[in-house]
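All protein chains but one are shown in place.
After this line comes chain A, so read on.
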């Protein structure tokens, strides 16, 4: 690269482009900022007109997210001993008492279990398959690879009908294992395609040298290839995790209680007369922030993951 290039945009051009992009970014981030702030608004502030930008922060949304509450008569409320904790006090101020924990914690935990379980399985199987596709002559290789990709073209609802029947027969409906297997099957196409791309980039000479040194294929695979592919494996894993984390269609059709994940649950958080928006926003915040953090950490590998490895740069 030369220090001066005739194709370098002028500083006016840069300034103008920068301003427009920043303006777009600010507008596009507003809905997300609104989710974050609504979680800390009191129910009254959340539905104020005009929409409040400055407000007194409140943790009521988060308290409502994690508890179920019942309304009690004022005289019963007065007869109760003084609130022992700050969150009890928040609830008492609304003439209510805490009846118990909400299901949000469980649903969030389900998302974690199913997300990590299916990610582990798809990356494990995907790494093996990708290595084989990358290094060996597999009969019908291109057909198999295309077959793996084409499984992604089915609308989830179309696959859901027989899966629903199959899970019912096998007793996998509404179980963690069922959801892990299902998400693994969906994710594995992405995992194989991405990982094959990463493995193709590792020079074959490394393994060949190891084989000459007396390593078996297996040893060469896990002592030479795996460490080289570590970054690729890690970023593939995060993409699989984000997919399982965000998935909704299968989750809403195939789970109802025990194994329900957070995405079908969050929209059902209701308060008095409709959705309890501060609680919904609080639930959404806790659910979305980990993905935002991963996105920022992963920004260099982003493109490859979301395009199935079709765009490498």
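Assume a contact is a pair of C-beta atoms (placed from the backbone, for glycine too) under 8 Å apart; a residue touches a chain by one contact, two chains touch by 3 or more; residues count from 1.
Criterion: contacts and distances are computed from a predicted model.
**Q** Which choice in "Oxidoreductase", "Amino acid/amide ABC transporter membrane protein 1, HAAT family", "Trehalose transport system permease protein SugA" or "Alpha/beta hydrolase" gives the name that UniProt lists for the one chain left out?
**A** "Trehalose transport system permease protein SugA"
**Q** Touching the hidden chain in the complete assembly: which of A:148, A:202, A:224 or A:237 does that?
**A** Of the candidates A:148, A:202, A:224 or A:237, A:148 is in touch with the missing chain.
**Q** Among A:129, A:190, A:210 or A:240, which residue is in contact with the omitted chain in the full complex?
**A** Missing-chain contact among the listed residues: A:129.
**Q** Taking the full complex into account, what residues of chain A touch the chain not shown?
**A** 5-9, 13-18, 20-22, 24-25, 28-32, 34-35, 38, 47-51, 113, 117, 121, 124-126, 128-129, 131-133, 135-138, 144, 147-148, 150-166, 176-177, 180-182, 184-185, 188-189, 192, 216-219, 242, 245-246, 248-249, 252-253, 262-264, 266-267, 275, 277, 280-281, 284, 287-288, 291-292, 294-296, 299, 302-303, 306-307, 310-311, 313
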